[in-house]
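Step one of this worksheet: look at the structure below.
Showing subunit A:
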Amino acid sequence: MSEDTHLGGRHPFPSTRWSVIEAARSERAEERQRALDVLIPAYWKPVYKYIRLHWHKEQEEAKDLTQDFFVRLIEKQLLDRFDSSRARLRTYLRVCVDGLVMNSDKAAQRLKRGGDIALLSLDFASAEGELQELQIPAPGGAEEFFAQEFARSLFGLALERLRRECEDKGKGLHFQLLELYDIDEGGKNFTYEEVARRFAIKATDVTNYLAFARREFRRIVLEELRDMTASEDEFRREAQALLGVRLG
Partner candidate 1 sequence: MRWLTDSALERLREAADAPDLEGTRYRLINKLGQGGMGGVYRVEDRTLEREVALKVISIPECSGGWSARLLQEARVIAKLEHPGIVPVHDAGTLPDGRPYYTMKLVQGKRLDEHLKDVPGLSDRLRIFLRICDAVAFAHAHGVLHRDLKPANVMIGPFGEVLVMDWGLSKLLGTVASARNLTEPEENKIREAGSDEGTAHGSVLGTPGYMSPEQTRGDALLDERADVYSLGVVLEFLMAQGSPQPVPRALAAIRRQAMADDAARRYQKVPDIAVDVAHFLDGLPVSAYPEGPFGHAWRWMSRNRAWILLLLAYMIARALVIFFRPG
Partner candidate 2 sequence: MNKALLGLLLGGILGVFDGLTSWFTPAVRDQLAMIVFGSTIKGLITGVLTGYFARKVNSLALGILFGLTVGLLFAYAVAAMQPGPDHYYFAIMLPGSIVGAIIGYATQRFGQPQAATR
């Protein structure tokens, strides 16, 4: 598997809802791998950062625990007990991480790696770098911290996919405008006219390209999120939590 994680190829959205939970519980190794392909890119950084900042683990121990967690997720069938009507998947996973950390014993609990699940090499260095930008979560703020990191991870994946799709369609400028206005700091200070002059396009093109990029970003975020949720209800709740009820 690659050094830096990314989704190992897109799975076309099936006519019936593909459930990451059912795939993770499948008897077939390739289905379980497919589930990992969805879960790991979205969750490994939140899990690692959570273990480092919330549980105050040192770097090496946090790396081991993160690796252990995803192995256990599949091999110990941690998702068998998950009930989407009672909790969100990400809350359940966070609680599983808590359980793992509390019971951790380096010598006795580490599982033999290998078998029919290949581990991804995770770019812990980049995650460690990102930790410098974060604050230690307040007591009682574990859920909010994990949710924020999950959102950061999911949006990051969605942006990567959007960038690739825009480049494939020859719409690289569309993505650049999204970066300028919605990712870079201070982007909102530029008027559409200024940006139009910079890129030698019309101001109306700036509006249209930005609308395209935002629309596609939303579509991709929701597609990624749908893959990571077990049911339509959970998808709706997660989408509401991810997108709604915030005002600057």
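Per the selection procedure, all candidates are chains of the complex that A comes from, given by their letters.
What we mean here is this: contacts are C-beta pairs under 8 Å (C-beta built on N, C-alpha and C of every residue); 3 or more make two chains touch, one makes a residue touch a chain; residues count from 1.
As the structure is a computational prediction, the values presented were derived from the model and not from experiment.
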| item | value |
| --- | --- |
| Candidate touching subunit A in this complex, from 1 or 2 | 1 |
| Candidate 1-facing residues of subunit A, complex | 4, 6, 126, 129-130, 133, 148, 151-152, 155-157, 159-160, 178, 181-185, 188, 207-208, 211-212, 214-215, 217-219, 221-222, 232-233, 235-237, 239-248 |
